[in-house]
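A single protein chain has been removed from this complex, and every other one stays in its place.
Coming up: chain A.
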Amino acid sequence: MTDETDPAPLDRSGDAGFHLTVDGRRIPVEPGQTVGAAMLAAGIRSWRTTRFAGKPRGLFCGIGVCFDCLVTVDGTPSLRACLVTARPDDEVTTT
């Protein structure tokens, strides 16, 4: 489940961009961006709910320390979205 708002401002320079999908929705990616950064740039601010209280979580520390940002990428669960560099046609699924 993801929670979306208007996209954050983003520099769209360069034409080497590609796409990935988040729960089936295509979002643009610039080369070198992490999965989490691309999701945030597409206006997706949370994509996980906590086990007990069901609270939404997305990026927090941005550098792999807090584990708030876990996603499944191409079937591999529990990856930190802030660390995984996006690849063309990655299929990201959220819970």
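Basically, a residue touches a chain if its C-beta (ideal position, glycine included) is under 8 Å from a C-beta of that chain, and two chains touch if they have at least 3 such contacts; residues count from 1.
One rule holds for everything that comes next: contacts and distances are computed from a predicted model.
Engineer: Which protein name, taken from UniProt, belongs to the chain you can't see among "Oxidase", "Electron transfer flavoprotein subunit alpha", "D-methionine transport system ATP-binding protein" or "Septum site-determining protein MinD"?
Structural biologist: Looking only at the record, the undisplayed chain corresponds to "Oxidase".
Engineer: Since one chain has been left out of the picture, which residues of chain A touch it in the full complex?
Structural biologist: Interface with the chain not displayed, on the chain A side: 3, 5-6, 8-11, 30-34, 37-38, 40-41, 45-46, 50-53, 55-68, 70, 73-74, 76, 78-80, 82-85.
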